[in-house]
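The other protein chains are all here in position, but one chain of the complex has been omitted.
Then we have chain A:
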Amino acid sequence: MLDHLSFESPKPKVIAGAKHDWELVIGMEVHAQVASKAKLFSGASTQFGAEPNSNVSFVDAAMPGMLPVINEFCVEQAVRTGLGLKAEINLVSAFDRKNYFYPDLPQGYQISQLYHPIVGEGEVIVDMEPGIARRVRIERIHIEQDAGKSIHDMDPAMSFVDLNRTGVALMEIVSRPDIRGPEEAAAYVVKLRQILRYLGTCDGNMQNGNLRADVNVSVCRPGQYEKYQETQDFSHLGTRCEIKNMNSMRFIQMAIDYEARRQIGILESGGQIDQETRLYDPDKNETRSMRSKEEAHDYRYFPCPDLLPLEIEQAWVDDIKASLPELPDEKKARFVKDFGLSEYDADVLTADTANAEYFEKVVDACGDGKLAANWVINELFGRLKKEDHDITDSPVSPAQLAGIIALIKADEISGKIAKDLFEIVYTEGGDPAEIVEARGMKQVTDTGAIEAAVDEIIAANPDQVEKAKQNPKLAGWFVGQVMKATGGKANPKAVNELVAKKLNG
């Protein structure tokens, strides 16, 4: 099995400052909400959009004396995610308290895993374009609780707090600073989300906040990054700023771009970067310091006395590993290798599992990967997009599409008629072969019939015949006329041959 197609690394993004060139260095912390029914340490629901404070247990509300009990499913999803990122799984991990005060954190601390995370080093291959990809190292994944939600705009003097999200399980996926530009950063999140969705461990819904990214940005002079990679010594890199809570690919790119230019401006005028947390404001397209939280940055972590270490068995990890689905990189490599698809087409077809499943059903039924890819990508996706349909509610089933392709392969219908047939199947449904039969759409391969049509056109257009004798390119006009006269049903190859023969003869 091929893990990934071969690739080369992209060039880092270079930003020209007023004085000299700069490169970007980016690391990300992605918070992915575990797709569980209940919370990490309580039996309250994780359902989005519920009545405020209804999905809250006494544990989540931090009532005195309540104790957390871990949700085994959430642990399993973290392990699964780790395995999906080819990471080492730590059979013993432990929970720590991260202490800070905020109205949406009733415990006064977040239960997290600072010292002993459940997942260690892994990697994500971030595809940029065919043959170009960035290998981003994953440093760790740990499990932690989400906080509640504060709403600041419902009352002029008060903030409103909803604890429904409090205690929902998050996986924090921490990358190494291996990302080298805004586009790569967005592509990294896209790829991560794709893998999480394949694994089924997080739904990746960024609008609901189920996937959010903290982006660490620093800038350095060309050459410095290579020194860092050689030594893993951060002193070769610039001071970083962390942009918190990004939940849109577009904003991630804009925020990084703004932040890099801000840092370059400071450095080139002789200033220094303060390591700090910043917030991106999409309305103004700028990042702002969150100085108000500075004081709280001493989190005084310590092991959570309410929870024993989390010990898991290797056999259990092996079971999870055995149940992993084929992941995007492998699927893509297989599509390229087995069906002779271009990397671009394979990319489109493996973007999500529903696309890939549909495509594979079509291939299974018609036996032609390349044709199937063409039809799924160009005709079906195009048509679905036009009507804002999803592949899962496609009016054309894989069997129907395979039926159309089979008719083309058997020379029963021409490519042009196939498109008409597709339209009929899309809007009216039905069996493609029966439709072709019932509506007389069959391709005319009978040379006698085609010959008659060619003769008729030639006889009716003596002027064109003269011109065509001088300029052989005009033969195309006759082919067009014959196709028109036969309602597009004539076999184009046969028409071409006959027209050429008659005009020259």
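Convention: contacts are C-beta pairs under 8 Å (C-beta built on N, C-alpha and C of every residue); 3 or more make two chains touch, one makes a residue touch a chain; residues count from 1.
Here is the rule we use: contacts and distances are computed from a predicted model.
Peer 1: Out of "Aspartyl/glutamyl-tRNA(Asn/Gln) amidotransferase subunit C", "Electron transfer flavoprotein subunit beta", "Nitrite reductase" or "Competence protein ComEC", flag the one the UniProt entry gives for the chain missing from this complex.
Peer 2: The missing chain's protein name, per its UniProt entry, is "Aspartyl/glutamyl-tRNA(Asn/Gln) amidotransferase subunit C".
Peer 1: May I ask which residue of A:Lys37, A:Lys385 or A:Arg439 touches the chain that does not appear here?
Peer 2: Only one listed residue reaches the unshown chain, and that is A:Lys37.
Peer 1: Out of A:Ser57, A:Thr350 or A:Gln443, point to the residue that touches the absent chain in the complete complex.
Peer 2: Per the contact definition at the top, the residue touching the missing chain is A:Ser57.
Peer 1: Sort through A:Ala32, A:Leu310, A:Leu327 or A:Val454 and give me the one touching the missing partner chain.
Peer 2: A:Leu310
Peer 1: Could you please point out the chain A residues that touch the chain left off the display?
Peer 2: Per the touch rule, chain A residues meeting the hidden chain are 36-38, 42-45, 51-59, 61, 69-75, 94, 99, 101-103, 150-152, 154-163, 279, 290, 292-293, 295-296, 298, 300, 303, 307-311.
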